[in-house]
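What you see is the complex with one protein chain gone and the rest in place.
For chain A:
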Amino acid sequence: MDAAPSTISLQRLPPEVLYQIFSHVPARQVTQNLRKINRRFHNVAHSSDFWVNKLEAYDGIRLFPRMRRARDLSSLVRVATELEDNFERFDENDCLTDYLSSTQHIATPDVFHMRMIQNRRILFSGARDHKVVIWDLDAAVEARNLTLGHRADINGAHTSWIWGITTLDDHSLFTSGWDGLIKSWTYGGSVVMRDSYNANIGVVSLDSVDETVIGGTFNGRVLFCDFRTPEKLTETLTLHMSAVLAVKPDPSNYSLTVGSANGKIQIYDRRKLTEPLIARRTNSPKRIAFGPNTISITSEKHVLMLDSKTLKCDLNFSSATDYTPFFCIPTDGGYYCADDFDIKVYSAGTRPKMIAQSTFSSRINNIAYWNGDIIAGLGEGSIQFWPREQIEQGRLNPGMEDNVSTTSST
């Protein structure tokens, strides 16, 4: 309202009134503008109580009890910001039906990895066509066309399905596959294979920390490889159990979370791998996904959200939503679920509420999330990309014919 200048002095309002005003302002504006007005405003914006109340007044949201107890300001702000973003992005602007798409693979993309390289979002996708494709997502957004973001193919990267991709720095890429190899590549103007380690069994999960590449094998071993050494394999953790579906080292400390197909989730100290620090048994998972402080375990029967530090169950997602998707990714602001031909977005906390749903013409096999960017891999080999720019700009291609013809939204 650009009418007559206001006669209100916000300077003199009592704190409880400021709290109430702030609760009606988007989280982004509280953090970007209001806290910089003066010290009183700053104190409200930096109050954990304010953020807990703001969140729990928001459309029936209930935080995880551990989050309410911890009152970690940074986490609360992230949750509030992403939650509000999601409602606006998917509920108000229907952005789930607005995506960029490309068919560079000819078979199902099973694995995605993203890294910021020279201030650009670079996506690596690996598929059952034995190929790794490298994408510049910023170029795709600029061109409003994912195919124009295509940067390189590594044809025949492996001789079988590709299961793992990770990077150690801007130029070191590692891949693993059903052929039992962990391969090291130099990524720059071109992609050149530098070295490989043969595990003699499919390496079905891959991640990295410091200078170590960590691979989980189909027969229950966790391999620690340093490609600077001649032997490459520096350590092996033998779990005597089924396929290691997920390995997740925490770069901020020495912990390593390992999830296996037999349902055992374990946290190890990477400096002392003899015994797990914490272990928990779940139903045999089909998929394991890691979000901020949360691990999602998807089995035939249900989806559980575990505290990534204690492995205690924060939420039985299936009971709370009466829905058991094939795959579910927890993020700060919600849950992204894939199930057959559907993608569904839910709000965060212990009372997830579906914000949006979209149905695709091909089966959704994989879904990934990085800081507002969402990627899905479809059964016939195409990749769908929902860029984070939707948060600020809304729909990027409102009239895009392909989007209209292949999706429906609730």
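Here is the rule we go by: a contact is a pair of C-beta atoms (placed from the backbone, for glycine too) under 8 Å apart; a residue touches a chain by one contact, two chains touch by 3 or more; residues count from 1.
To be clear about the criterion, contacts and distances are computed from a predicted model.
In the listed set "BOD1/SHG1 domain-containing protein", "E3 ubiquitin ligase complex SCF subunit", "Centromere protein L" or "SKP1-like protein", the entry agreeing with the UniProt name of the missing subunit chain is "SKP1-like protein".
When the missing chain is restored to the complex, the residue among A:Glu88, A:Glu211, A:Asp339 or A:Glu389 that touches it is A:Glu88.
Among A:Ile21, A:Ile117 or A:Ile278, the one in contact with the hidden chain is A:Ile21.
Take chain A: the residues that touch the chain left off the picture are 1, 3-13, 17, 20-21, 23-26, 29, 31-39, 42, 45-46, 57-60, 73-74, 77, 84, 87-88, 92.
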